[in-house]
Structures are given as C-alpha cells and as structure tokens.
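Here's a structure for you.
Complex shown without one protein chain; remaining protein chains in place.
Per-chain numbering from 1; labels A, B and C assigned in written order.
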Amino acid sequence: MSGNSFGKLFTVTTFGESHGPALGCIVDGCPPGIELSEADLQADLDRRKPGTSRHTTQRREPDEVRILSGVFEGKTTGTAIGLLIENTDQRSKDYSNIAETFRPAHADYVYSHKYGFRDYRGGGRSSARETAMRVAAGAIAKKVLAAKGIEVRGYLSQLGPIAIDPARFDWDQVNANPFFSPDAEAAEQMAEYMDALRKEGNSIGARISVEATGVPVGLGEPIFDRLDADLAHALMSINAVKGVEIGDGFAVVNQKGTEHRDEMTPDGFMSNHAGGILGGISTGQAISAHIALKPTSSLRLPGRSINASGEAIEVVTKGRHDPCVGIRATPIAEAMMAIVLLDHLLRDRAQNADVSTDLPVLADVDQGK
Amino acid sequence: MSGNSFGKLFTVTTFGESHGPALGCIVDGCPPGIELSEADLQADLDRRKPGTSRHTTQRREPDEVRILSGVFEGKTTGTAIGLLIENTDQRSKDYSNIAETFRPAHADYVYSHKYGFRDYRGGGRSSARETAMRVAAGAIAKKVLAAKGIEVRGYLSQLGPIAIDPARFDWDQVNANPFFSPDAEAAEQMAEYMDALRKEGNSIGARISVEATGVPVGLGEPIFDRLDADLAHALMSINAVKGVEIGDGFAVVNQKGTEHRDEMTPDGFMSNHAGGILGGISTGQAISAHIALKPTSSLRLPGRSINASGEAIEVVTKGRHDPCVGIRATPIAEAMMAIVLLDHLLRDRAQNADVSTDLPVLADVDQGK
Amino acid sequence: MSGNSFGKLFTVTTFGESHGPALGCIVDGCPPGIELSEADLQADLDRRKPGTSRHTTQRREPDEVRILSGVFEGKTTGTAIGLLIENTDQRSKDYSNIAETFRPAHADYVYSHKYGFRDYRGGGRSSARETAMRVAAGAIAKKVLAAKGIEVRGYLSQLGPIAIDPARFDWDQVNANPFFSPDAEAAEQMAEYMDALRKEGNSIGARISVEATGVPVGLGEPIFDRLDADLAHALMSINAVKGVEIGDGFAVVNQKGTEHRDEMTPDGFMSNHAGGILGGISTGQAISAHIALKPTSSLRLPGRSINASGEAIEVVTKGRHDPCVGIRATPIAEAMMAIVLLDHLLRDRAQNADVSTDLPVLADVDQGK
Partner (left out) sequence: MSGNSFGKLFTVTTFGESHGPALGCIVDGCPPGIELSEADLQADLDRRKPGTSRHTTQRREPDEVRILSGVFEGKTTGTAIGLLIENTDQRSKDYSNIAETFRPAHADYVYSHKYGFRDYRGGGRSSARETAMRVAAGAIAKKVLAAKGIEVRGYLSQLGPIAIDPARFDWDQVNANPFFSPDAEAAEQMAEYMDALRKEGNSIGARISVEATGVPVGLGEPIFDRLDADLAHALMSINAVKGVEIGDGFAVVNQKGTEHRDEMTPDGFMSNHAGGILGGISTGQAISAHIALKPTSSLRLPGRSINASGEAIEVVTKGRHDPCVGIRATPIAEAMMAIVLLDHLLRDRAQNADVSTDLPVLADVDQGK
C-alpha cells in the first residue's frame, strides 16, 4: 500500500481530509469474538476531540463514530471492520485565503510539490484531524489487549518548560485535567502557562509518555521489525512528533554499562532502563516510550513565507487552532502503542504458538514512577 | 515477511548468526544499469569492521563480501542482488559457558522465551554482527542515491560526557579518527576517555548523527509511511539504539512556535529546525537525524542475573567486546538512512512520476553546522 | 494486512457485509491529478448491479457510490480515496432460517469453523456483494490506465454448454445484451437456456474472458510477482472462480513447442499463444486471461447437508439469487485486471523509470479474435 496503512496483521487503513465529507478507517485482522460497540470507541474519541477545554481549538466536532461492518450481534466477526465519522463543522471559507500560500512549518509546500497541487481546506490530508481514526482503531486494539491482561496508558510528561514531578505522579489525575497530566499541581501551572501563551498568540511543544503493562515476554520480530522499531515508526508517524525514546532514551548517551543494565534476580528485574525491550523483544516489564511534539505551526504572529509564485509574503494564521498540539496527543500515542502491541502479539503467536518452555518468568520489581 | 526484511520497494532481507558459517543478504528492487562492484561495498564494510583501532573489539573479521547475483558485466541488472560474507573468526568456545545463562541487558532471556531456546554462540542472531549486511546493502543504496545527487553522511556527535563542539565541526575529520568524530580535539579526549574506560572494565553510550543532502522535495508517504516515521523505524532497529530524533528532536518540547518554525523567503529556508521534513515529506533541505546508543552490555564487571533454572548467578563477560557500540555505528546509521531514502525515492516516483509543476523550489540557506 | 487488501502500490482495501449498513473501500496509491467523479465509477457499478434483466437476482440495490476523500476540485489528490455504498435492500428475515444451517457449497461451514461463528445474513462477508467495491476501485484504475492508452475489456465466452462463436465476435455486442456476450446469436440461445434453467430451479457455470490492449512492454516483477501470477491471484480471488488461464491456458498441455511459440518478425509478433506475457512480463501484445466460474450454490432444489449440531438436514434456498453468477462477473474480472495492471505499471516505473533503450518494439500482428 502507499502509506495509509499501518500494521502487518492487525492492519489499520485510514482516509479522510479535515474538511471533506467524512473520515474513515478499515481495521483488518481483528480476532473474532471480541465484544465491541461504538461506545467502546467513543470513550477514547471523546478524550481526543477538540473543544473540551479552553486550551484546545474551539472547533466543534462531535466525532461520532459508526461501525459499518465486522461486528455482528455485538461481537467482532473476524472480517474487516469499517468505521466512519462524518465531518460536521466544516468552515471552508476560513481557509480559502491560503490556497496559494505556503504556511511556514506546515505541509503546504511539500504536498504541493509532491502531488502537483493540494486540498488546501484546513490542511486537507495533512491535518491532525486524521488522528481521530487512529484513536478509534486504537480503541479496538485496546479492547483486544485488555482481554489478554495488557493495558496501555499515556500521560503528558512535559508542556514547554513545565515538567511533571515524579514525586506527585498519580495515574488518577491523568483524565482529571485537560492536559492528561498525572501531576495535579503541574496541571495548574500548565493552565496558567497556556492562558498567557494564547494571549501572546504563540504555541509550545510538549512531551508525552506512554506505557504498557501486562505485556508478555517475547513480542517483537528481529531484525527489522523489533518491537521498539515498530513503536518508533508508529509514534513518529503522529503529526508533529520529532523524537521517540524507549526507556531511558537519550539519557543512555552518558550512561555507563553498569548503570544502564537492568540486573535480574530471582525476585525480578531490579530496574527498567531498557523500557521493557531487549534485542527488540519485550521482556515482560512495563514497556515505556516517550515522544516530543513540536509547537503548533498555525500562529497569529506573522511569519515570513512565499506564495506559489515564489513571492515573499507574510503569513498570519487565523482560525481555531490548538496552541499546543501535544495536549490532545495522549490518546493518539496510546492508540498507536496499542496497535503495535496487538500486531506483534498476533505476529508472535503466528510463528511461536507451539513454543512451550518452563523457563523462569521474571516479575518487574516495582520501581515506583 | 517475519521481520528480517526492510523496505517496501528497495528491500533488504538478511540472515546470519554471529558464529554461524556466514552472513547473507538479498537486495531486491535495485534499479538496473548502476555500476556496482564488491569494492563499492567493501569501503563501508571496512569502516564498520572490528579491530581497526584499540577502541573496538579485537575480533578479526575481514568481512569480505561477495556479490553472487544481480550484477552482470559490472552493472546491476534489476534482479535480486545476493550478498555473502563468510564468518572466519568463530571461537565458539568463548561462549559455551553462557548456554544456560541470561546475561543482563542482553537478548538471551527474551530469545529463549520467544523461541523456546536460542543459538547461544556469541549472541546468535541478536549479535550486532548482523549489521555488517546492513552496511553492505546501504552501500548499494548510497551508490544509487549518488547518481541522483544525494549524499548521506554520519558522524559521532557525543561519546558519554564528551560532545563535539560545533565550532570545530569538520567533515574531513570524520574518517580521520577511530570515532567518526568531526571534531579532532574531541576525538583526542574520547581516546583518553576510552583508555580509562577499558581499564575500568566498563562501557559507555554514544550519540550518532546522520544527514542527507541533495534530497528532492516530496519524499515520504503520508499517513503512516512518512519519511520521518520510516527513518525512526530504520534507525531504532539498529542494535542498542534507544532514541531517535529528527531535526531538533526533543528540544522542541520547550520551543515556541515562533522559534521552531522554519521561515521561507525567496532566498530559501531561513533555518532547519524540522530536520528537512514537514508533514512527513522531505522539504529539499538537509535531512538530519540523531540516535542514542546504549552502553555495551557485555562487561567484565560482575552483574546479577539468573540462569535458565531461575537461580541467582553472577555474570562476568569475558571475550572481545566493544566498550562503546556507538563507535562503529556511524556507517550503520548511514546505511539505514540511505536505504530509507532510496526506498522512498522509488515509492514517490511510482505514484508521482507524471507530476510536473512550476512551483518555486527553495534552497537551504546555509546555517553552518 | 489480513486479507482484505489487494495491490502493492495501487492498493484496494474493502469492507462490508451483504446485509450490514454499508460497503466501503479505500483506494491507496492513486496517482494525483486524474479527473474523477462518482459518475466514472457508477457506469461500471451499473453494469454489475443486480436486477437489470430477468436473468439475474431481482434484489434491488441501486449501488450508489459516494467518494468521501482523495478527490478535490474534480481531481485525485494522491491521498487515500474513500468510497461508500449504503446497503438499501436488506431483507434480513429471508436469511434467519439459515443461522444454524450449513448450506452446501457455501462458505457457511468454513466461516463458522474459522471464526467460531458467522454473520449469517445473506452470506455476510462471503457474499458476492463485496465485489461491488472491486468494481468501483477497478473503475478508478481503468481511468488512470486510459490516460496511458491502456484499455481493459471483458466478455462472457461461455455459459454452460453455449460457447460464443469467434466468427461472430463483435465487441459492440458485449454491452448490448444481459450476458456480456460478444456474439449476439449466442446471447439469444443463452436467454432461452437461462429461462429453462430458472424453471428447473438449477444453476450453471460460465467462462469469462478479459483482455487488455495498449499495455507497454515490461510490466511484471520476477520471480513471484510476475504479471501472470498476480493476475491469477486477482482473478481467482473473485467469488466462484475455480480456474484461471493466461493466453492458451490448458490447451498448452498438448501443444508442441513449434506450435506454441509466438514467432517474431520485424512486422511484429506472428501469434499470441502466450497471452501477452513471457517470463511473467508483458510483451506489448494484448494481455488475455480466462476464468471459470462455478454454478451458483443457492438452489431451490433440495440438497443434503448438516446443521451446526451435526444433524442431517435438507437445504432448500429460497430468496433472490443469480442462477448464473458468471453473468454479472464480466465487470468484476475487468476491474481486477485493471487493478493488477495499474499496480504493475507503478511498480515498474518505481524501479525502471530511468531505463531508456533504442530496442525495437514489436506491434501485435492482428490475428482477429
């Protein structure tokens, strides 16, 4: 396929422009017999949808998803699952002025070159609106994983200069504030920071963390489809992501071997610097990944650019934009990790379903957060 | 395929264990008519091979590659290119003691669980020895790219606490020291650091940077096969890599939109925070990526572990190991970037060969390093 | 992906059950800049749709297709094209009696075993209704091919005992009778035959032929993705197909080399026994393929079977069924050939866009039909 599909056995293919009639998705390879309803998907879609706080775009998209196939009498049938979300809040007139304009740090310039022209309404296919479908597909993956005891959860770990304090980490806070911050105090600081930023007309980057627990030992396919490599692929494919880390990530550059290695004892792994992946294969520990999202490119502060004729112009982006795309990215990152994990679960059992061992299985000795 | 292949149209499939009879590779999809000889591959293989300085493992592998198919009368024919490197320096006895041992931070534990048992000779398939074949395949990709004016180059940007100084950056230094450091002074500090580290019996992490110049606008396939996503996949699949950045990478977390956005003028892009990729598609600027490599896990300093019976043991790894796997990783990272770029060049022209535009093409305004 | 996708670069992924709310399709990899509207797809959908003559099922499905993405201002944008057909004539009550029944020669038994249960309404996913989406996707491929001078056309070459007479072959007749017969006289015999068959309550097989003209030399990827191999895959994937032939097909079993070989002269190829494909690669001659479709399995003549409890039962299928599934299969076969050809056109130019030769190109010396 040409780029709109992800996953080898649990395969997600999406379509849809931000201002076209609808977004859609086909989820292929879902195991049969899983209870599934639209409500299962809606919960995560509502976490991602815009307009739920003053810190995100005020566009109003209900993002109501319909399941069009692959589910019968409340259960997945094993056949392709078709999903559809109608676009309702299309104000194309907001965007007509940018048809001949290349907004800086947007995909306008590259799409126009690659395809000869572009759907300029709201970013078209390059809009982050497409991630709604990732979230819907990810919710299906989460449901299947949950039946295997695997849970995927994410949180915002840093917004601009404000990092969460591990000492105040509380999973219960994550869905209790508009930032997905596990640190309630940091969330308050973020709210203030965002209020000032909106006034300024500027935007800011963010760091999101995702982790999975309950993952069995053995997921990941050497050499090129390692679990970490596929996670990197999945997470880097999210709009605005510029960096991916597994476990300690870039901190390993200045770690010594004695510091980094996760020692094993009969009680379990003594640490998890590796982020739950060795040699590209899950260790049974918590899988952890982190991503960096760049600041939103749509700003009302003027920026230099050129138009389609190559003339110098000044660009000011009006309209309704997220001043921090990272804020709504937590459910998207969760979705992508869930899709990768389910895909690898299926791949592993394809090849290794007959393997049985009595090798010791190590618990993850609790390190706190 | 099950994990040993990379690339959709320019496809590299490898086999081989560190202590088996040979390593091999099939390169599929190479355009025909490209001049190619074993010497083209050997140059990069020699840059990666062990034993060229006191700072890498003293194993002696000549890594002589043979081209077994796909080249006729000195030119690629368009058919599958078969490559083979015989293993010559196999001392399996060095490893016999680890058959029942799970070395900490190695893949021993996960391979044993996944497949029920493992080839324990020198890490088997999980050994970094397999990267020799990536380098050989990457050298083919580099040759094809060179004919299109695209050059891929890498360097070590940090070794443990020693980062290169951008003010002393000199591409000509990169192949003039054993570290691929573009900063000659830093290279001297690294040599000292490594001498002390070897005495200590410890290991250290590193950061490698790769960039490509001459890349046309338009490479990368939205949504999931963005150029950055595929680069992340490719680079994270290299042994020991724990993080991948594109352009400014994790620094974007605390950047404002006005700082990050690369403004455009009729003279060109005024900066390159994006690393040459917007919306997952190349902008025509230099593509830049950075990776973090963890410290080598094989240490002669004892570490706690368990054996296959679940008993606590102490592991001391003797034998010949790189104290910093990052040192030899520069050609590997270059190879993976070259493979990704060529694959995307082919993918782009498959779909868009008929596109013609008179849109302006921007130069990359030189920023220095 | 798990089976609902076809094509490597021009990729078609479908979903939808015969009695679910809708059928859908994502076409990925379509070149940009091609004029495309719903009317382009509707023409072929109308050729396939049921109820247009007394010889096909009297179900009434308007099969109105909507384009939901990938087309902007009347042209393909290069992004994923989403298609949707709402199901309107769902009479699920017709099928409720078969929930616990395995109809002979249907997929009921195998779906139930494979997935543990099945959507029993009208065959669910195994219904030939899914082919509507192949026809829609194929119509897109045909449009792109037409711009390259490639035309794909099919016809019914035999219905039960009635074969067309090559001496009466007339392309203009194909769309002028309900059978897609190029032989008007044979079409009349077929009408009589079908009238008798309907009275009898029985069904019959058919043979469909497809050909493509204007195909350039060089499409097809050795070794496994030969043009003929991919055609065989595509055509055998159509419901009810039990055989595929390229060129002379099974007649070659008793041909001598001197008979079979298509000699070349400066005037062109002297024959086309090979069906336009040598070594898996197109020769520039007309590509020809033939398929055999089994008789419809839904009969009102009782057949022995078992139910889900393993008890012997007698099955009589009421409802509205095609007595010859082959009759409506011509547009489906055309669609699949068009998809394969476009996919290979893109694949070939990905690898070989830089090839230029002054080798002689042979015309196909006209052999009549």
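To be clear about the criterion, a contact is a pair of C-beta atoms (placed from the backbone, for glycine too) under 8 Å apart; a residue touches a chain by one contact, two chains touch by 3 or more.
Only a predicted model underlies this, so the values are computations on that prediction, with no experimental measurement involved.
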Exercise for the section: Consider the whole complex, including the chain that is not shown, and state which of B:9, B:41 or B:325 touches that chain. Expected result: B:9
Practice task
Among C:71, C:244 or C:346, single out the residue that touches the unshown chain.
Solution key: C:244
Exercise for the section: With the full complex in mind, choose from C:147, C:176 or C:301 the residue touching the hidden chain. Expected result: C:301
Exercise for the section: Out of C:66, C:148, C:168 or C:260, point to the residue that touches the absent chain in the complete complex. Expected result: C:260
Practice task
Looking beyond the chains shown, say which of A:198, A:304, A:320 or A:349 touches the absent one.
Solution key: A:349
Fill in the blank from the handout: Where chain B meets the chain that is not shown, the residues are 1-5, 7-11, 13-17, 20-24, 26, 28-29, 32-33, 66, 68-70, 72, 75, 77-82, 84, 114-119, 121, 124-125
Completion exercise
Absent-chain interface residues of chain C come out as 2-6, 14, 102, 104-107, 109-117, 125-126, 130, 158, 160-161, 197, 202-207, 217-218, 220-226, 228-237, 239, 241-266, 270, 273-275, 278-283, 292-297, 299, 301, 303-306, 308-312, 347-348, 351-352, 355-357, 359-362
Fill in the blank from the handout: Across the whole complex, the chain not displayed is touched by chain A residues 8-9, 29-33, 78-80, 222-223, 346-347, 349-355
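Going forward, only the chains that are shown with their structure count from here on.
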Exercise for the section: Determine the centre-to-centre distance between chain B and chain C, using the mean Cα coordinates as centres, and give it in whole Å. Expected result: 45
Handout entry: Distance from chain B to chain A - Cα centre to Cα centre, in angstrom
Key = 26
Completion exercise
Expected list for chain A, residues touching two or more other chains, is 2-5, 14, 114-117, 125
